[in-house]
Structures are given as C-alpha cells and as structure tokens.
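Note that this complex is displayed minus one protein chain, with the remaining chains in position.
Here is subunit A:
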Amino acid sequence: MSNATLSGKRPSTLRAASLPKWFSWAVAAASVALGLGVSAALGLESSIQWALIAGVLFVAGTFGIAARVEGKRQAKDRVATSVVWVAFLLAVAPLASLVWETVSRGVKVLDMYFLTHSMGVVADTEPGGGIYHAILGTLEQVGLATLISVPIGVLTAIYLVEYGRGKLAKAVTFFVDVMTGVPSIVAGLFILSTWILILDMGPSGFAGAMALTILMLPVVVRSTEEMLKLVPNELREASLALGVPKWRTILKVVLPTAIGGITTGVMLAVARIAGETAPVLLLVWGSNFINTNPFSDPQASLPMYIYLQYANSGGSGAAYDRAWAAALTLIAFIMILNLAARGIARWKAPKSGR
C-alpha cells in the first residue's frame, strides 16, 4: 500500500503514503456525478438538493479514502480543507447568482439616458424615464448622514480608546452596543415621532439622513475603536516622551497610523446605509421629481425607487426593468465605494520598505 514497499526501498519514517494532487478534484467530480445521479433516480426536482448530496458525499468520500490510504491525521486535515471548500461554495453560490441575476436583468434599460433623467414625465407603468432624481437623493441623504456621523463617531471612539475610564466610558460603550442593534424601521419611527410629529417638520432628505445617522454611528464608533486599539502603545509613548501633548499625539501620530482602517470602516458603514429603505420610506417619502434640496420636500432614493417601481407598477414589465436597473446601479455604487475604501486603506497604510 505504501510507496516505500512498492519502490523496494527502506521504509522512510518521514515520508508516508500520499494521495496524488488530483485526488480532491476526482472526489469532487465523482460526488457531483453521484449527487446528480441520485437526485435523478429519486426524482428530486430541486436544484439545491443534488448540490447538498454532492457536498456531503465529497466530505465523507474524502475522509473515507484518505483515512485508508494516508492515515487518520491526514484524513482529518483533508476533511477540514474540504469542509472549508464546501462552506465557501455555499457562501459564494447565492452571491454569484444574485449578481448574475441583477446584471442580466439590469442592463436592459441601464444607459446614459436612464442615469440622467427622472420619472417626472413618465407614468410608472410606461417605459422610459430614469433614476437621476433617486441617485441625487441617495447621494445627498447618505452624504449628510456621513457628514454628521463620521466626526461624532470618530471623536467618540477617540474618547473611548484614549481617554475613557470609569463609568462614563462604560455607559457610552453600552449605548453604542444598544444602537448597533436598533432595527432601521425603529430608527425611522424615532425620527418620525420627534422630527415630524412633535417638531412638525415635513418629510425631507435631511429627516432621512438623521435616521441613517442613527444606523451609521455605532458602526463608525466600533470600527474606529478597533482600529485605534491596533495602534501600538509604543508609538504613543514615543510621542509623549518627546514632550508632545496628548491631543497632538492623537492627532499627529495615532490617527495617521490608523487612518486607513478608519476609512475602510466608514466606507463599509456608508455601504450599509446606502441600501436602507425603511427609514427613507417613513421620512423622505419618495418622489418622481428631481428635488435638489435635501432640507425640504420629499426626495427619492435608490432603494426607495426600486421598491416603488415594483409596488406601483401594476405588473408592467417596463417598471420591473427599471427596478432591476436601479438595483444594479445601487450595487455598483456600493462596489465602487468598497473599492475606493480598499484603495485608500492601501494608500494610507503605514509605509514599509525602503
């Protein structure tokens, strides 16, 4: 069974029998084939069942064969690897199919005209029109929310990491934790009850931005906190020992060292709120017209537009196409933000090399 006996040499204690490189691929192919065969034989219609059967067969088969040929320890190692692969595929499959679905349906009406026109003169059931007003609304609402929550969030994180001791810091941490769990509809209702019902303001992009701020703030605080904690204490001490005041140390040494990570965190938070529908529904109301002023009157936004196109279309294909195209735009927008965040993180990361 082992290589050593086959080649007739003295058995080596360091080299053990091992399966060839293509082993995993062979097992994968065999289990996919078996999975398809079994589901065909049993008449299972679902497209998920065969994949699950194949996944189980893959893990079990790998273990069985590897345990016989290579021994227990290597078999466990292979099982761990194959479980990771199966989990990876399980995670990626829905994402890939979602992107595929959105792109294939979204490109139909997505063109320059669509991006630069509003729905002002088009009925929801007719073809034509565009998402300019929704892009504008999303940019303004998300931009305002970012403008409010980034300074507050970063300062809070600085307080917690650099100054916070005792009860106040504990209380702040607790509130941030609670805020993290607030559902977006509750954030919307909160602003609705204070800003619109009690203070008697009308719906506006700004009202939506305030609700988005509630959702964004804890994410910014948390991620900034983690990034600041990663800055080695030695750097703070080096700066303090030079006779630099603490606030300047934070501003000139700690923040620059962590800025890449902080930016990434902010971008992820922006990506999270850009897709929020519930608070926008309650506070901004949505609109078919271009409204450049976020401080008064209803505005549109991308997630809102998608919902309204779907809900008010009365089954019109043109509206569905527009909804998909808007979804594609939203995904692209978030993707671009993420790429920008990565770029900034790499650009601003502490430099190494000569």
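Criterion: a contact is a pair of C-beta atoms (placed from the backbone, for glycine too) under 8 Å apart; a residue touches a chain by one contact, two chains touch by 3 or more; residues count from 1.
In the analysis below, contacts and distances are computed from a predicted model.
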| item | value |
| --- | --- |
| Among "Phosphate ABC transporter ATP-binding protein PstB", "Fumarate reductase flavoprotein subunit", "Transport permease protein" or "Sarcosine oxidase subunit alpha", UniProt-listed name of the chain not shown | "Phosphate ABC transporter ATP-binding protein PstB" |
| Per the touch definition above, residue among A:127, A:256 or A:343 touching the missing chain | A:256 |
| Sole residue of A:64, A:245, A:317 or A:343 that reaches the chain not shown, by the stated touch rule | A:245 |
| Touching residues (missing chain, whole complex) on subunit A | 165, 232, 234-245, 248-249, 252-253, 256-257, 350-354 |
